[in-house]
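Structure first, commentary second.
The complex is shown incomplete by one protein chain, all other protein chains being positioned as in the whole.
Chains here go by letter, A, B and C, matching the order in which they are written, and residues are numbered from 1 within each.
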Amino acid sequence: MTALLDLLLGTDDAEGLWTDRARLAGMLAFEAALARAEAGVGAIPATAVAPIAAGCHAELYDPDDLGRQAVEAGNPAIPLVRMLTLKVAERDAAAAGYVHWGATSQDAMDTGLVLQLRRFLEPLEAALQALRRALAERACAERDTPMAGRTWLQQGPPVTFGLKAAGWLDALQRQQQRLVELKPRLLTLQLGGAVGTLAALGERAGAVAKALAADLNLSLPAVPWHALRDRLGEFAAWQGLLLGLLGKLARDLSLMMQNEVGEASEGGAAGRGGSSTMAHKRNPLSCAVILAAAGEAPGLVAALFAALPQEHERGLGNWQVEWQVLPRLCRLTLGAARAAGTLIENLQLDRRRMRENLALTQGLILAEAVTMALGAALGRQKAHALIEGATRRARAEGVHLKAMLATLPEVRRVLDDDALDRLFQPDSYLGEAGRFVDAVLAKER
Amino acid sequence: MTALLDLLLGTDDAEGLWTDRARLAGMLAFEAALARAEAGVGAIPATAVAPIAAGCHAELYDPDDLGRQAVEAGNPAIPLVRMLTLKVAERDAAAAGYVHWGATSQDAMDTGLVLQLRRFLEPLEAALQALRRALAERACAERDTPMAGRTWLQQGPPVTFGLKAAGWLDALQRQQQRLVELKPRLLTLQLGGAVGTLAALGERAGAVAKALAADLNLSLPAVPWHALRDRLGEFAAWQGLLLGLLGKLARDLSLMMQNEVGEASEGGAAGRGGSSTMAHKRNPLSCAVILAAAGEAPGLVAALFAALPQEHERGLGNWQVEWQVLPRLCRLTLGAARAAGTLIENLQLDRRRMRENLALTQGLILAEAVTMALGAALGRQKAHALIEGATRRARAEGVHLKAMLATLPEVRRVLDDDALDRLFQPDSYLGEAGRFVDAVLAKER
Amino acid sequence: MTALLDLLLGTDDAEGLWTDRARLAGMLAFEAALARAEAGVGAIPATAVAPIAAGCHAELYDPDDLGRQAVEAGNPAIPLVRMLTLKVAERDAAAAGYVHWGATSQDAMDTGLVLQLRRFLEPLEAALQALRRALAERACAERDTPMAGRTWLQQGPPVTFGLKAAGWLDALQRQQQRLVELKPRLLTLQLGGAVGTLAALGERAGAVAKALAADLNLSLPAVPWHALRDRLGEFAAWQGLLLGLLGKLARDLSLMMQNEVGEASEGGAAGRGGSSTMAHKRNPLSCAVILAAAGEAPGLVAALFAALPQEHERGLGNWQVEWQVLPRLCRLTLGAARAAGTLIENLQLDRRRMRENLALTQGLILAEAVTMALGAALGRQKAHALIEGATRRARAEGVHLKAMLATLPEVRRVLDDDALDRLFQPDSYLGEAGRFVDAVLAKER
Partner (left out) sequence: MTALLDLLLGTDDAEGLWTDRARLAGMLAFEAALARAEAGVGAIPATAVAPIAAGCHAELYDPDDLGRQAVEAGNPAIPLVRMLTLKVAERDAAAAGYVHWGATSQDAMDTGLVLQLRRFLEPLEAALQALRRALAERACAERDTPMAGRTWLQQGPPVTFGLKAAGWLDALQRQQQRLVELKPRLLTLQLGGAVGTLAALGERAGAVAKALAADLNLSLPAVPWHALRDRLGEFAAWQGLLLGLLGKLARDLSLMMQNEVGEASEGGAAGRGGSSTMAHKRNPLSCAVILAAAGEAPGLVAALFAALPQEHERGLGNWQVEWQVLPRLCRLTLGAARAAGTLIENLQLDRRRMRENLALTQGLILAEAVTMALGAALGRQKAHALIEGATRRARAEGVHLKAMLATLPEVRRVLDDDALDRLFQPDSYLGEAGRFVDAVLAKER
């Protein structure tokens, strides 16, 4: 809510995308374009365009003043149109009569919001692009870096850090594809007039809508969408999904950053993440920012979904839910996307600790590899039973599984020392990991 | 939870899509296809296929027994594979060794789930198809039926019922398009082995995955998705969005069904929706079912989104959230989609009440029409001021706005009795409503 | 997010309860009291108290500057303590060594938050007090004002507006009681040091905690609660519950405000709730504000609940969720509570329309009354069957139920014209409504 925490949690609005100013700019861009479109099709005099356009600059208005009037009006567009009309009238009384011609407040607010969202997509896509680039580099660089796979937080056979990075990247590629698909739906004109019939625009209504969509470079909808908010809901869900994926990335990395695991740490500015009482600590701040955003998002998406059943031609209390929840969600998304980019770019990996952790179970995580190798010779069930027994004994006696196996004649008959050594090399049991990385990287180019 | 309420709230699982049996069938379809695919590429002997396939029938297994074993194992696939192996061994001990070859429990569970979801989409799409057909018929039949537009639950200029129906339909068309886009993502094979590297399958891993995807007619992913659950999250969000839209439809209709509005009522079986103490009442049951589903859904979507950050190669407690939440959501969606179809098909409209309600404000809702008409002659601002004054007086004196305007010389100069009469016909102020309906219906063909 | 919408949606922070300044003030109040408490029990020199206290004024610090440093540190307390230490050192180098003695950042932040919440409760309780007073007046004034009862949005037997108001009030009384119960839990000191053991304070730790709690007039917990956040969760849920109840009140009233119902309207400043295109409209703005708050709240509560499982001695990404979500929730709560007070105070009721609406079903909503009256003489089942038949005929023929009943000999034998007239007076079928109102009002005194 406040600047201090916004900064700290990366939800500050450095670009000013969600300020009063930006909101006014969105609505005023609508009003100016509306005048142009209407004049273009002869719905209003061409002479009205310039005076109206001249008034459509956000810095001409005082948000606090507007805010006070908006309280009386129920939305910010009503006083803004009133002020704009006065402003235009100062230059051209006749033109003032054509301000907001045939439109309703919600048209200005919704189309203004769409324009804001289009602006918002620029830094967001840039942030995601940077993140994908950083992930691709990591996936490439660590394509063959083995580390313990972990399921249920328990070690399993090895994976590679490259594979982890490729998995995150693959999901982001899907998110990008989803964005491509939803963009034309999201970036759609809202123009409906008082109740969505455009009746006030008379015969030229269709032409005005078409011209306005073209002017603003927005999709022209089959029907105005003032009370059907699935386009916004879809985008909110997309953001929620993205934050969930970023949360997955941050969760994995933060677990790797535990002292007891020690495979990664957040790099970056010296002193970052230091503790007030624990001088030696380096806290995973970027992870925290991302996880905090991912933790707040589901409730926001749920609020927007719950607000979908809006009454008749304009909702009562549910349309209004969008007004603050959607910008909030956008701020979380951009903040988390940037934090993820920074995190990956500055990430410090400790390959030595990865190797050490792979050795932690004394070979047990490679039991599957030996089972498969023995199975080919002995049959799978026999191999399985044999390894299970050896595993149990190795654990009980605190012995390495390889050493235990080396004592078993059934094993020695099939696997000599070299073969056993090879089986217990994590690098030799990485399966398709490298090829999976390649497949994801191929899509990135 | 219980059959009684499931029936009542339309969340019963008439097709048995989410029963234990169906879940087992999904996993067993995976196991059978895995054997075929592996034999096809030479990863296991061709002779293993038939005995394994023979064991892959859900009715061979006792879900309660499996349930008890699953408690010990942590998932249902482990005991199922064990039982399947025993079953295969009865026929062919060698084949038994190739059951579930190189796969992990989650592969069976996730791919099984995907197969269940594909089955689920059939009745769901049928229900949506029926709903769209019913809406298209209504939109067509009521294309020009005027009724009061309502914003903030207050009357505004007229709309048509056809436009309302077209708005709902337009949104459902978008949902259909979204489904087309997400389907190939959702219907994707999961095959990763213990930690997602397919290491146990050795050199033939890639070939097995490709053959398996082809056999099951599922997309082949670039990387296994065991811990990256955006595909399921996307589908959950799609369902949440759909339920929100159905809720919108039900909200609108239920408001029209109020005694004081009286423009619609739920048709259908006599006695349906009767009250225990109020013999005359007919409760909007289908609306209630839909709104109840729309009310439960956002929290379920939020739970699935919050579960996205799953730890490393398999989540701890978050993967498990999906197991019951996703089927629950599916049941709500199918139930609500069907209820909406029934609702629209049996809907009884009262055009007389719609007309009467249009007259309720004594012409005030058509003030905009007169303003626009006068504006052409007098200038918009003058017209606006004039109408505002007349409106205020008409309200204060309880007089129809037309009668009030007829007393004003400025008005009389521009509009004669016929012109005034025409302006106060709701039918003559419907703007683009008809054309919007046509545009939506054109997409339906 | 922005001032304009904050004003409009009543989520502005007029008291400055959630500003950077207030947050700093909370933390600094902790630091000053900590020094006093520690000096009081001899843990630090008494001479350190005054210099430290002198630095504990929020206006001495620049939030933007702090914000930037907080980004590096991961929380705002670390740089604040650093700055405070410098500030104290300017006066007294020795005292500077005792700033924040033995405490950790989270102690300052959590206890500071608790102090902010205590301040927040003042205007909130005042707003709720005002709302209850207004409701009590309405319940009293409209104790016997009949209006249609409505279930499933269908008319039933009459209730009174007084009963509606009493129902809302009764729920608010329960909320007040819940607040009384939770306050000592919520208003609890957090002092744990780095990991909750207070080890840095040595032998005097217990005495310091006790003295500090006494100094700040907060409860002393059995164990520090840095990672056990149920106290905050409980308060968040209390707010969510309150917003749900306020939403119920606003939902009811907004439905009564529909043109077709017309039983209520929002009073207040002229022009409030006017529409840009519909001059005659008065939109229910206060209802919208309340419903918007009630619509956003459940997701916020869910986010806080989902953040409860915080890792070990301090959470990673979940503690941070609280930082912005809890203040947001507080702003919604206070805004909605005030809006509800205004709404009830200025509410305009239309008793005539209430009466008219009671007549809408031509006596059907009083069928139960007649059934009970006849049942005494004829037996309940016979009476029920008789009335059901009459009801059906009355509806079919468009006749008033009383008139229909007057034609039936079985009825005439038991009820004469006077008796029938009386039965069809809504006022005579209000049951316990008045006594229920009295019972609630009795609790208010």
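Before moving on, here are some points about what is shown:
Quick note on the criterion: a contact is a pair of C-beta atoms (placed from the backbone, for glycine too) under 8 Å apart; a residue touches a chain by one contact, two chains touch by 3 or more.
Please read all numbers here as calculations on a predicted model, not as lab measurements.
Touching the missing chain, out of C:175, C:346 or C:425, is residue C:175. Contact with the chain that does not appear here is found for just one residue of A:156, A:233 or A:315, A:156. When you scan C:16, C:42, C:202 or C:389 for touch with the missing chain, the hit is C:202. Here the missing chain is touched by one residue of C:30, C:61, C:120 or C:152, and it is C:152.
Considering the whole complex, the residue from A:163, A:365 or A:378 that touches the absent chain is A:365.
Among B:173, B:320 or B:346, only B:320 touches the chain left out of the display. Against the chain not displayed here, chain B makes contact via residues 1-9, 11, 13, 18-20, 23, 63-64, 66-68, 70-78, 81, 100, 104-105, 193-194, 200, 247, 250, 254, 269, 271-278, 283-285, 287-292, 294-296, 298-303, 306-307, 316-318, 320-321, 323-325, 327-328, 331. The chain not displayed touches chain C at residues 74, 94, 96-98, 101-102, 149-153, 156-159, 163-164, 166-168, 170-171, 174-175, 178, 181-182, 185, 193-202, 205-206, 209, 221-225, 227-231, 233-234, 237, 240-241, 243-245, 247-248, 250-252, 255, 291, 294-295, 297-299, 301-303, 305-306, 308-316, 368-369, 372, 375, 379-381, 429-433, 435-436, 439-440, 443. Seen from chain A, the chain kept out of the figure touches residues 148, 150-157, 254-255, 257-261, 273, 275, 277-284, 288, 298-299, 302, 306, 357, 360-361, 364-365, 367-368, 384, 387-388, 391, 395.
The rule is simple: only the chains that are shown with their structure count from here on.
In terms of which chains touch, the assembly is arranged so that all chains touch all other chains. Measuring from the averaged C-alpha position of chain A to that of chain C gives a distance of 32 Å. Mean C-alpha position of chain A lies 24 Å from that of chain B.
Shown for chain B are the residues in touch with two or more other chains, namely 150-153, 156-157, 255, 298-299, 302, 306, 368.
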